[in-house]
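A short worksheet on the structure shown next.
Left out: one protein chain. Kept in place: all the others.
Let's turn to chain A:
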Amino acid sequence: MKLSTYNFLTSMAIKGVKVGFPLKLTIIKKDVVESEFNPTFVERILPKLDWTAVYGAAQVAELTEDIPAVQPENIGENEVLLQKLHHLLFEIDVLEGQLECPETGRVFPITDGIPNMLLNEDEV
């Protein structure tokens, strides 16, 4: 699971959960898959992402020094930061780990790079 995908995931489908976001991420095993850096792509995708979850992912991935807690202005002119975001969002690949609902503590395992977000019938 790339951390760009993580940015969209929520546990709000669970009965009684209001927001379910961001999910609490735990990384047990990760890989880095190098990919071509396209600053425009990163810049344009950012408005679609939730910065809190971007920053949260950076903390778990131990890249806090690279990513500020608050999204800076005029990020398009900051190619260094864009490069770091590219690495965080599109190159880090979580192979084993888990996502946890912030409200109920329900755990969604990540196995072989695939998060299992499937809920039981009695949870929805």
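Brief remarks on what is shown
As a working rule, contacts are C-beta pairs under 8 Å (C-beta built on N, C-alpha and C of every residue); 3 or more make two chains touch, one makes a residue touch a chain; residues count from 1.
Here is the rule we go by: contacts and distances are computed from a predicted model.
Per the UniProt record, the absent chain's protein name among "Fe2OG dioxygenase domain-containing protein", "M-phase phosphoprotein 6", "[RNA-polymerase]-subunit kinase" or "lipoyl(octanoyl) transferase" is "Fe2OG dioxygenase domain-containing protein".
Residues of chain A that touch the chain left out of the display are 1-2, 4-5, 8-13, 20-21, 33, 40-41, 44-45, 48, 50, 112-119, 121, 124.
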